[in-house]
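The complex is shown incomplete by one protein chain, all other protein chains being positioned as in the whole.
Right, chain A next:
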Amino acid sequence: VQEKEELIEEWQPEPLVPSVPKDHPALNYNIVSGPPTHTVTVNGKKCINFASFNFLGLLDNEKVKSAAQASLKKYGVGTCGPRGFYGTFDVHLELEERLAEFMRTEEAIIYSYGFATIASAIPAYSKRGDIVFVDEAACFAIQKGLQASRSSIKLFKHNDMADLERLLKEQETEDQKNPRKARVTRRFIVVEGLYMNTGDVCPLPELIKLKYKYKVRIFLEESLSFGVLGERGRGITEHFGINIDDIDLISANMENSLASIGGFCCGRSFIIDHQRLSGQGYCFSASLPPLLAAAAIEALNIMEDNPDIFQTLRAKCERIHKALQG
């Protein structure tokens, strides 16, 4: 007991916040003044902005900004409702039509938050007991969508079609052992066009071959490749020259090349219509603010009227890549 008292007397608590030197980086912020566009002014110095996904530079485009401001004057800021309860505006329907036309699919559906697009699309189709083959380097939004779907996830090595084929073959032997279970199991492959985590492009032609060989459906996430790959920016299907009907669902973010907020999914009407009631991020979130929808429509107009910007973008990318390789 005596020793315990002594120990308690001796004990000196450590400070909650230890003393830090004055030049600790957390205490000296770098201050950005002005909008982040092609260049960003940090601490008064003008720097080239490499830290944004504004690939086509449409974020500070005057036409896009004026379209957004006109929409702001007409509609105000928010829609004050989900799509099913007085939150559907004509700009939403127009944007959906324009996106479906641009991507040459039957229908498109708009989400008001890019992350929620693929995270709501996957659990709308894949449920408990279904099987999803995902690339290891799938982005966080896909991971959350898979977690919400409660399906069995099978990861294959990044861009390794041999590994994916091995997994598909294993699944095929399992299916042959239990055909009745196989008949009620849905199988999906989820891949990204341009991976956010590694910057690689997925080998889509081989995936299509595997899709028809093993009867799996493909969900393609084109957030980074929309407006980047392809002759006219239609994404990785145009890049590889693949018929858009071979992909069951294309999901993309409008927050990168399209310089707006939100996301869209496009595909056959039969598939997209299902998300109007089952897409949790669509039914239970307020719809996209009309000024952002108008901005996206204007950005689409620019993309359609100037198809040479994609060539410029690719040329610049290759030049920087070569220069950085030294």
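Note that a residue touches a chain if its C-beta (ideal position, glycine included) is under 8 Å from a C-beta of that chain, and two chains touch if they have at least 3 such contacts; residues count from 1.
The rule we apply is simple: contacts and distances are computed from a predicted model.
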{"item": "Protein name as given in UniProt for the chain not displayed, \"Glycerol-3-phosphate acyltransferase 4-like isoform X1\", \"ORML1 protein\", \"Superoxide dismutase\" or \"AP-2 complex subunit alpha\"", "value": "\"ORML1 protein\""}
{"item": "Candidates A:104, A:181, A:215 or A:314 - the one touching the absent chain", "value": "A:181"}
{"item": "Contacting the left-out chain in the complete assembly, out of A:46, A:104 or A:150", "value": "A:150"}
{"item": "Hidden-chain contact residue, picked from the options A:70, A:162, A:277 or A:317", "value": "A:277"}
{"item": "Sole residue of A:38, A:104 or A:127 that reaches the chain not shown, by the stated touch rule", "value": "A:127"}
{"item": "In chain A, positions touching the absent partner", "value": "123, 127-129, 148-150, 178, 180-181, 183-184, 277-278, 280"}
